[in-house]
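Shown here: the complex without one of its protein chains, the others still in place.
Showing subunit A:
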Amino acid sequence: MAAVVPGSGASREEEGTGGDAATPQPPAPTSAPGARLSRLPLARVKALVKADPDVTLAGQEAIFILARAAELFVETIAKDAYCCAQQGKRKTLQRRDLDNAIEAVDEFAFLEGTLD
């Protein structure tokens, strides 16, 4: 008499309302917390790098760091744009929030005129 005890009730409570339940996560190579090394596909980043006519070759480590830097950049600009939206008491980030952030933050100056 095989008794299958569904003990998943407790685990559901433990997982809570994580938003990652629906999206399939890629298998993480290391079990260290926050060690997902890069989410952006390196192949696409490599394609961008090769688009530069002056670039001859790029090492794998360089591609990886560029991918990770791009992720950090996305996080940074999203947060800065959110500050603008917060001031407008909105909960949805709009394109104008991004434009405001680009104008306000010196480091984003290189983006001016490139997003249109």
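Observations on the structure shown:
Operating definition for what follows: contacts are C-beta pairs under 8 Å (C-beta built on N, C-alpha and C of every residue); 3 or more make two chains touch, one makes a residue touch a chain; residues count from 1.
The criterion applied here is as follows: contacts and distances are computed from a predicted model.
For the chain that is left out, the UniProt protein name among "Trafficking protein particle complex subunit 2-like protein", "DNA polymerase epsilon subunit 3", "Spermatogenesis-defective protein 39 homolog" or "Centromere protein I" is "DNA polymerase epsilon subunit 3". Counting over the whole complex, subunit A has residues 19, 23, 29-30, 32, 35, 37-41, 44-45, 47-49, 51-52, 54-62, 64-66, 68-75, 77-79, 81-82, 85, 91-95, 97-98, 102, 106-108, 110-111, 114-115 touching the chain that is not drawn.
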